[in-house]
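The complex appears here without one of its protein chains, the remainder shown in place.
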Amino acid sequence: MAKTTVERPAEDHIQQNELIDLYRLMLRIRRLEESVYRLFRDAKIGGYLHRYDGQEALVAGVIPLLQLPHDKVLCTYRDHGHALACGTPAREVMAELLGRATGCAGGKGGSMHLIDPPRGFLGGDGIVGGPVPIALGVGYALKYRARMLGGGNHICVCYFGDGAMNQGGVHEAFNMVGLYKLPILFILENNQYAMGTSVARSTGQPDFVLKAKAHGIDGEKIDGMNVLTVRDAAQRVIDRIRETGEAYFLEMECYRFVGHGIGDDNTKSWTTYRTEAEVNEWRKRDPILQLGNYLQDRGILDTTQMDAIDAEVRQEVADAIAFAEASPEPPLDSLYENVFS
Amino acid sequence: MAKTTVERPAEDHIQQNELIDLYRLMLRIRRLEESVYRLFRDAKIGGYLHRYDGQEALVAGVIPLLQLPHDKVLCTYRDHGHALACGTPAREVMAELLGRATGCAGGKGGSMHLIDPPRGFLGGDGIVGGPVPIALGVGYALKYRARMLGGGNHICVCYFGDGAMNQGGVHEAFNMVGLYKLPILFILENNQYAMGTSVARSTGQPDFVLKAKAHGIDGEKIDGMNVLTVRDAAQRVIDRIRETGEAYFLEMECYRFVGHGIGDDNTKSWTTYRTEAEVNEWRKRDPILQLGNYLQDRGILDTTQMDAIDAEVRQEVADAIAFAEASPEPPLDSLYENVFS
Amino acid sequence: MATMRYQQAVRLALTEEMERDPTVFLCGEEIGQYQGTYRVTEGLLDRFGPMRVVDTPISEIGIAGMATGAAMAGLRPVAEFMTWSFALEAMDQLVNHAAKITYMSGGRIQCPVVFRGPAGVGTQLSAQHSQSLESWYAHTPGFKVVMPAFPADAKGLLKTAIRDPNPVVFMEHAGLYGLQGDVPDDPEFLVPFGVAAIRREGTDATLISYSRGVHLCLKAAEALARDGIECEVIDLRTLVPLDIETVLQSVRKTHRAVVVHEEWKNVGFGAELSARIHEHAFYDLDAPVERVAGADVPMPYAKNLERAAIPNDNDVIAAVKRTLS
Partner (left out) sequence: MATMRYQQAVRLALTEEMERDPTVFLCGEEIGQYQGTYRVTEGLLDRFGPMRVVDTPISEIGIAGMATGAAMAGLRPVAEFMTWSFALEAMDQLVNHAAKITYMSGGRIQCPVVFRGPAGVGTQLSAQHSQSLESWYAHTPGFKVVMPAFPADAKGLLKTAIRDPNPVVFMEHAGLYGLQGDVPDDPEFLVPFGVAAIRREGTDATLISYSRGVHLCLKAAEALARDGIECEVIDLRTLVPLDIETVLQSVRKTHRAVVVHEEWKNVGFGAELSARIHEHAFYDLDAPVERVAGADVPMPYAKNLERAAIPNDNDVIAAVKRTLS
């Protein structure tokens, strides 16, 4: 548990600037997430609000490898990081959280429903397990385009949580994906808990990879706290999916550093299901910390440069908040718009 | 494929009269099923109608071993055999098929909804996969009674088809059963087809036992055309479930000799999905034929005795039809009864 | 113009739209190799191949998600529910996903998907297989809801549905599949949504229905005409969008209205029609709007009980007479 720097896979040919981009992306997600509780308490954000702190490697190690917008990304309500990784500007993310007309969903979606189709991001989903049957359809469309309409070998990446593995719709979709052989990368964000329920307390059999294999989808489990491990595995399996057209299942072990959502935002509610010691233990494997140490150890970035990046990122978040706050609410007469296209 | 007599498991201590009872039960089911298409064509039976011909061993080898009504049985719309095996008189089954007040569900259920709670039979279910989440609840209630209310070690037996393995609700229930460790025997009636869809065309991975194991339920696959194999396995796992309180999954390979239902009742519609040669091959393994040959080989029954049993059984079916036809329709003013208890 | 059955008209619409638009594909249980449970899709697998006519496992959530996701990714899927009763399993994908994605995304994404299949009651299928629940879908913003009564509409409305950029709930009536009628050959024959059809003109009462209910109304109207009572019969064709104007115009003329459907009465679509007619034409009405609908019971199996649970032309006649008394 105590390694505090990433181990870089031997055959990795990542460039230094890519490493710095990875670091910056993870930090952008972290700093944005750190800003939202205050905005909620100031009643600027409403509804449910789920942060991605600690899980940044899962998007940073994967999404930059995609051919967006032709490849497609789907995820859960814990979706701020996915939007940023797909290239949705922090301004549009923040404006959506504040319910403004300039938000990426025009203020109608909110935190759980970020979306950005022109960038290949088909959105967050408030229903546990919900995106998986949708991914089946998106994957089918990609295969259909490739076979019938002259499209390229594009793939769909679908994120979902450990709790979602107990949803029937996920199993129906897995089986159909296994049957039809569709180009989908399933990423299980195994952050150990579904709200207050640990994996051990919610499954009759905890080997999730076996559950995918039972439906004909191959897979493996990897360390999701190490962004280079994630990136390496992702590159390998994305290539494989493009080549074979067959789905793959990556279980990524990770941890959420804060509560499930704004309703579970203090250590008092945590104590019903986890200890502070456990959280602190995992915090030692913070993906940003690990990559930061690595960059420093290798002399790629020094403290001053890292501080400069942090300052830039903080500035970006502050700008996003200012932009959002200055943006208008959606016009009242848009209430009945968009029910139909 | 060509064995035409059952092989009797070495350690089996079954009595001769029990063997004869098994034979009689399977024959009762077969003869009743053989009578229903004519009644449908004469417009005496309506709705959907699904026969069990060829699958008799699955109920005859299991249900007589239960402690009814304390043990409970649930199954699909293909439920005539299950009702007979639970002890529901042929008269009440037939009257239900004809929609008469004397039917086991008062004429309100019909072929797909036979039920007989006083005999432990909690009914057929018209929804593919539907009985499995119900079985989770029944199994929970049995465990609850044993632990909290001084009940005995009773079990629930739940039957469902190969097509049902693609239903999400089945996976949710399996996982919860695996998690809570409930006394349920799941019996997969793998008759190779779901309507016109073969197993190979509906699953991403055809090892059904693995699908159960993925949720923490142990299991195995057996030959469902040999009633003594079924009986032997059932006795073993029923004992085990009573002892451990843990669920077990038995996949029984079998075959339906006739079409899926009355809408698929001739070889013309079969040809879209199976050949007559295939049907004939499986008919050689007819469970009744196999046990009949066994009884003859061992000198337990001779042809005269077998003919006598058949005559008795045919008489029972004829009597059931006469009873049903003589029975009144449900009174019209019962239309609004039973919406609520 | 050709004479064909309702079920063939559905098939013709599918065939024409698949010919016309390579992004249209079908998915559902037994629609391909088996040729369709009700033979609606007979021959289409041979004609269009397995990428465009997709046999699925018995996985209603998967089917609904597959169609919704493919629509979000720019195709035009037509998913079949073997019967609409099985759509109960897919309600989350239908309501919380297909119907809402356009709104939740602030219009950033379209979802041009059609869900179709047989609904309806009347052949002793009993409780679990005898419900259509059109009132549920009409209640949910984001669905268009279409229920044709005649072969020509089955064709023209389904073609409109497939071309519509929104999720469409398209309910056929299994009891109408055999109905013969004239159907235009024109591959551009489209029946617009939100335009009711007056199937019979009349002055004394307005009968409003859809799907098989229209035929009940026509039968009742004929019988009443023999008594000198002339009913106007309106076939709504689409429940969402609803052509309330045609209804109100008729009611303002006849001063009496009877709404008819086979589905359960309590909080059924007839309740909405009744409420709206009263709201907009209260002072034109000579009697309260009558409702003729299915009995509020799970459908019984026994033939006599089933018959009693389903409305018939005599029930419509009696209701018309109540409005006249």
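To keep things simple, chains are lettered A, B and C as they appear, and every chain counts its residues starting from 1.
Assume a residue touches a chain if its C-beta (ideal position, glycine included) is under 8 Å from a C-beta of that chain, and two chains touch if they have at least 3 such contacts.
All values derive from a computational prediction rather than experimental measurement.
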Contact partner of the left-out chain, one of A:167, A:191, A:229 or A:290: A:167
Residue in contact with the excluded chain [from C:7, C:35, C:124 or C:140]: C:140
Residue among B:19, B:135 or B:324 touching the omitted chain: B:135
Residues of chain C in contact with the chain not shown: 85-86, 88-89, 91-92, 95-96, 99-100, 103-104, 126-128, 131, 133, 135-136, 138-142, 240, 264, 266-272, 274-275, 278-279, 282, 285, 287-291, 296-298, 300
Interface with the unshown chain - residue positions in chain A: 46-48, 96, 99-100, 105, 107-113, 125-130, 163-164, 166-169, 194-197, 201-203, 263, 272-273, 329-330, 332, 334-336, 339
Interface with the undisplayed chain - residues on chain B: 72, 103-109, 113, 115-117, 122-123, 125-127, 130, 132-142, 144-145, 147-149, 168-169, 172-173, 175-176, 179-180, 330, 337-341
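Definition applied: only the chains that are shown with their structure count from here on.
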Centroid-based (C-alpha) most distant chain relative to chain B: A
Selected pair, greater C-beta contact count between B-C and A-C: A-C
Chain centre separation in whole Å, for chain B relative to chain A (CA means): 47
Centre-of-Cα separation between chain C and chain A, whole angstrom: 41
Computed distance of Cα centres, chain C from chain B, in Å: 37
Shared interface positions of chain C, touching two or more other chains: 57, 59, 61-62
Sites on chain B at which at least two other chains make contact: 166-169, 201-203
